[in-house]
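Every protein chain except one is present and positioned as in the full complex.
Let's turn to chain A:
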């Protein structure tokens, strides 16, 4: 009964979404505030019914209700409860339900936290989000019903969750990623609402900014989690493969990063308005494109669940409608919001414009590499794949250019920056970075051109940021007072940029100085990487809850001293009989030691073993945490909190369109 109840709740949610997408909008267009007032209750109702559906499916998983086809295909009674829970989004239908839950959650959040918005704007924003929800609810109800029953032949047990997905990283990776992906729908809804009203003022940017930042934080963490999971579970120590599915999440991240920066310019200076709106549309379109790539089955990947082509066509249609409709609206309305504000050729505005240009170029390079094989295949031009070297060759120079621009940009001032002054500010960062870029590679094992460039770029960002803090925290009342005076949004920017420096340093060092060796070992054998000796002690059997494993024991010594003992495993999962490699990893801030068992060779007496030394690999994910932390700081800034306290007052005024004066040293 409960699954049918969940299905019914989804249908009710669809009905509410249809109302949400039409009634408040009609109210806003005709100026009837009674109709606008429906926006919030409808958004709440929609969320409640989707949450009920989600709970109904979760219940079916936790209680092993294998009469539900989706549960039977993605779970098993032996699965630990937390994997039964995460299996809810382990397949196509459930992950789509999660998508919708997150979307309606964001809609509800906008309804709750935007009380100071003009009522008609809020009505329009919620209506646009309602439209997106209608699309996805139709999608799930028409093509991917998670509550379909297997009656009357109920299977005795489920066919289990794909063992690759039975992992802690995978419990939180999809929700994080979706929070990011779907979060950009808020910026999109604000952009569309602003276009409908023909009013793109700095207030619009101010309202959109915190939402975009939050979505960006989640997406950063989601991507980092995916990379981390690939590193220890799937990739034999690789952390980024330029796999189309990874690119699918990276594209909106690049566009979203550009959007955050261009929103800053629009808020502070009232320029780039049309561009910012276009970027908001583009970012969400890329989120939809990502969903299409991942969910339609056009790609070869873990994420591509075996699926029928109608699903792909449906998402493609949604994507098409979104792009065409929003660009048409943009075409009609964008020229109407033209403004003229002056700024010099060497100003923060121009540096942020360069940031946007470079990020867009990076996005296009990745987009071309991702879509070209698909388009060519569709046109009958043959099957081909674009290799990792393409992405490394095209993306890396752009990333370095972004970093160089960033280092100079943090010092720049709005309107106009004095060239001589800027040059003097950059002298120290340039000198120190050059020194670091020469010393670090030599110390790590030899000069490499790319290591030099990458280290320079990373330390350039780091030193420039620190130099900027030093300059901005100067105060008559002492350094501490100066540091305390700086705003949270400034520290948010600092952490975001430091995060980028940390990621760049990690990526540079691990790809240039990481050592990977595949060796054939029998128990008792040793293999060396530099000063480290990996000794294969023994191998034995171990029983897990739903698998049996062969567990190896490796002792790692440095000049005779025991560094760590690693226990890599080869698991066979009972239900699907599939083999999984569980790497043994000794994680450290400065290096990871990594051992993975390949397969037995020569009749099980010997094993193929991969041993790796990965310097600074943790920095990749640490940097993402820095970035998300920075975003968190930025949105907890005083000006957002103050405003909540002043809400009642502004509610009365129903103020709109008055940009607040630029806070000193605000984020850029």
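To be clear about the criterion, a residue touches a chain if its C-beta (ideal position, glycine included) is under 8 Å from a C-beta of that chain, and two chains touch if they have at least 3 such contacts; residues count from 1.
Assume contacts and distances are computed from a predicted model.
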Problem - Among "3-oxoacyl-[acyl-carrier-protein] reductase", "Spermidine/putrescine transport system permease protein PotC", "Cytochrome c-type biogenesis protein CcmE" or "ABC transporter ATP-binding protein", UniProt-listed name of the chain not shown - result: "Cytochrome c-type biogenesis protein CcmE"
Problem - Candidate in contact with the missing chain, chosen from A:154, A:325, A:375 or A:579 - result: A:579
Completion exercise
Given A:15, A:329 or A:364, the residue that touches the chain left out of view is A:364
Completion exercise
Considering the complete complex, of A:8, A:236, A:428 or A:450, the missing chain is touched by A:236
Fill in the blank from the handout: Even though one chain is not shown, chain A touches it at residues 162, 164, 236, 298, 300-302, 304-306, 342, 345, 350, 353, 357-358, 361, 364-365, 368, 372, 382-390, 393-394, 397-398, 518-520, 576, 578-581, 596, 598-599, 601-602, 608, 610
